[in-house]
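First comes the structure, then the notes that go with it.
The complex appears here without one of its protein chains, the remainder shown in place.
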Amino acid sequence: MITAEWKPIPELVGYLRGHQKVLLLGCATCVAECAAGGEREVETMAPLLRMALAKEGSPVEIVTGTLERQCEPEFIEPFAPAAEGVDAIMSLACGIGMQLLAERFPQIAFYPGVNTTSLSLREAPGLWTTRCAACGDCVLGETFGLCPVSRCAKSLLNGPCGGTRASGSCEINEDTPCIWNLIVERAKVRGQLDRLGAVRRPKDWSNSPAGGPKRMLREDLRP
Amino acid sequence: MAAPANDFQPQITVLYCRQCLSADAQPFEGRRPGQGFAAQLVLLPCSSKMQVHNLMRILEKGVDGVQMVACPEESCQHLVGSLRAEKRLNRAQDLLRQAGLASERLGLHRGQGLSLESVLELASQRAEAVRPLGPNPLKGVNR
Partner (left out) sequence: MSLKASTNLEKVLAAGQFALTAEIGPPRGPDAEVVAKKAALLKGLADAHNITDNQTAVVRMSSIAAAKLVLDAGLEPVMQMTCRDRNRIAMQSDLLGASALGLRNVLAISGDHQRAGAGGKLKGHPGAKGVYDVDSMQLLSIIKGMRDEGLQASGDSLTSKPAFFIGAAWTPLGPPKDFRVTRLAKKIAAGADFIQTQAVFDVKAFAQQLAQAHDQGLTEKAAILPGIIVPRSAGMLTYMNNNVPGVVVPAELIARLKGAADPKAEGIKVTVELIQAVRELPGVKGVHLQAIEAEELLKEIIPAAGLTPRPQV
C-alpha cells in the first residue's frame, strides 16, 4: 500500500491559522490501512486541530469527511456540496488523492495533512516496512524475490556493503534487516548462491521517478 | 480568563469498564457531583471500546479531564482490551503534547473489584490533577 504519516501538528496548525471554515478529508483506502488518513484519523485530527487553534485564540470551524478513494473523481464529486463555503481543504490522502482533490477545487486553498512516505507492507499490526521503490526496472527475478532497490539503504545491486551488522541488520538501523543478508540466505536455501556471483551492470533508472514524470499510455484503453 | 482556582469546579468524564466494579457495586451512568468537582460517569463493556478519536471528541467539548478506569492487564475479560486502552490513551496524550495541549487532562487507572465510591475517588484525583491547569480553554468554544 501507499503509506503516509501525519505532518507535525504545529505545521498543520500553521496552515489552518486564519481560515474560517476548513474541510478535512480522509481517504478510506491505503492511508486508512496505514492508520494515517482514514475516518478514525480524520475524526482524531479534527478535534485536535480545533482545540489547538482555539487555544491560541484563532478558532477554525473544521468539517470532516472520508472518501472511499480520493484518487477517483467519481468518489470526490459527492463531496462538492461539503466544499461549498469552506475557505480551505486539508487532505489526509496520499499525494495522488491530494492532487486530484486540489484539481477539483482549484479556487479553494489546499493543504496536505500527511506526508506520503513509501510503498510498504503491513508487516505486523502497527508496523509498515518498505517493499517497493517504483524503480521501473524490477530486479526481483534476480534477487530471489527480495528487493534491494527499496530495501537496501544504498540500493546496492551486487551484494551487501561492509555495513551489515553481526546481527544481520543494516548499518543505519538496527531494526531494519540487511536485505542482502536475506537475499543470500534465500539463495542458499534454493541452492543457487552462484546466481549472485555475476556482476550486475549499472541500472537504467530512466523508467523510475529519476527519469522524469511518468506518462503511461495504452491506446486500446483510450476513449 | 481562567477562573480563580477556588472557584474552578473541574468537569471530569469517567470512562470505566464495568468489569472493574465489584460484584455488589451498582453500575451507574450519569452525573455525580463531588467535592469541588463534577463527574460524568460513562460505563463501558470494556475499556478498549474507547478509541483515540473518542477521547479527542470528549476533550474538545470542553470537559476538564477524562479519567479512564480499566481492568488489570492480566484480568481483562477481552485479554488485551485494557492494554489497548492504555496504548490508545498514551497515543492521545502524545498527540495532545504535540499540539501544545495538556496531556494531564487524560489519565488511566487500573483496578478491580472497585466500589462506585472508589471510582468517584479516581474522578476526584483527576480533578486535582487538572486543577492547576485551570479550565479547559475549549470550554464553550467548540460545539
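A and B are the chain letters, set down in written order, and residue numbers restart from 1 in every chain.
Keep in mind that, in the parts below, contacts are C-beta pairs under 8 Å (C-beta built on N, C-alpha and C of every residue); 3 or more make two chains touch, one makes a residue touch a chain.
Since the structure is predicted, the reported quantities are computational estimates derived from the model, not experimental observations.
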item: Touching partners, among the displayed chains, of the absent chain; value: A
item: Identified contact with the non-displayed chain, of A:Gly162, A:Gly191 or A:Pro213; value: A:Gly162
item: Positions on subunit A contacted by the hidden chain, ascending; value: 153-166, 168, 171-172, 178, 180-181, 184-185, 188, 193, 196-203, 205
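Definition applied: only the chains that are shown with their structure count from here on.
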item: Where subunit A and subunit B are represented by their mean Cα positions, the distance between them in whole Å; value: 35
item: Touch list for subunit B against partner subunit A, complex; value: 51-53, 56-57, 59-60, 95-96, 98-101, 137-138, 141-142
item: Subunit A to subunit B touching residues, read off their complex; value: 8-10, 13, 40-41, 43-44, 46-52, 54-56, 59
